[in-house]
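To start, the structure itself, in structure tokens.
Here the complex is missing one protein chain, while the rest keep their positions.
Entry: subunit A
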Amino acid sequence: MTDRLTAAFAKGRPALVTFVTGGDPTPAHTAAILDALVEGGADVIELGMPFTDPMADGPAIQLANLRALGAGTRTADIFAIAAAFRDRHPEVPLVLMGYANPMTIRGADWFAAECAKAGVDGVICVDIPPEEDAELGPALRAAGVALIRLATPTTDAARLPAVLAGSSGFLYYVSVAGITGMQQAAQASIEEAVARLKAASTIPVAVGFGVRTPEQAAAIARVADGVVVGSALVDLVARHGKDAAGPVRDLTAALSQAVHQSRKEPA
């Protein structure tokens, strides 16, 4: 099932990866928001699994988690949202992103099987580093679901092989040491890091954390295989609630145009 992910990064242009939290503002309204991401031109969809204790997230996504849980979102709703998305969009890669406890509480094999059944292409688990891979990695790999790992500014050359081992789909470079939705990293540091990661990796490198505007996204897309935007979209869901699909589509369209065209502009 990593074929859809591979294809998303093989279109001859950088990919736009977009994140929203599942069940925000309610489980019933997530489908329209995901459709808006696709209509706006997103190449990969990350669906956040809400968690009570999202300790790697900034205020925007923390609040999205609380809104989703407050609306009664359960793990079963997330898989129902994913399966329905797969029916509507057979070709668009879908990735679940979240924290270890909701993913492993019924057993890694159960989670991996549910992912496969719902047509989920990959999983990003914030708090399972390579050292604890046994918790989730083997089950996902056996089920044919990509384990997408995070690399950060603190991931040094000695650690990088461990991060890459067993990961697939793409490598998510967290461009700042920090939480989601805060400041953006300096462009020079991103370029240096992406070059380092690409030299060591055969899978695409997508860059995220702190990317909010089409201009920022375009600058990163010139050097990376993909750009991840999350908090800026989640902010729109916060502001517009059940009417968020339109604004989400508009921002995604601006972002995707900037990302997709980024390498055609004169440098």
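Operating definition for what follows: contacts are C-beta pairs under 8 Å (C-beta built on N, C-alpha and C of every residue); 3 or more make two chains touch, one makes a residue touch a chain; residues count from 1.
We take it that contacts and distances are computed from a predicted model.
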Chain excluded from display, named as in UniProt, from "Cadmium-translocating P-type ATPase", "Lactose ABC transporter permease", "Threonine/serine exporter family protein" or "Tryptophan synthase beta chain": "Tryptophan synthase beta chain"
Of A:Ala7, A:Ala84 or A:Ala100, the residue in touch with the unshown chain: A:Ala100
Chain not shown: contacting residue from A:Met55, A:Ala142 or A:Ala165: A:Met55
Residue of A:Val174, A:Ala193 or A:Ala245 in touch with the missing chain, whole complex considered: A:Val174
Contact set of subunit A toward the excluded chain (per top definition): 51-58, 62, 66, 69, 74-75, 99-105, 126-132, 135, 149-156, 159, 163, 174, 176-179, 182
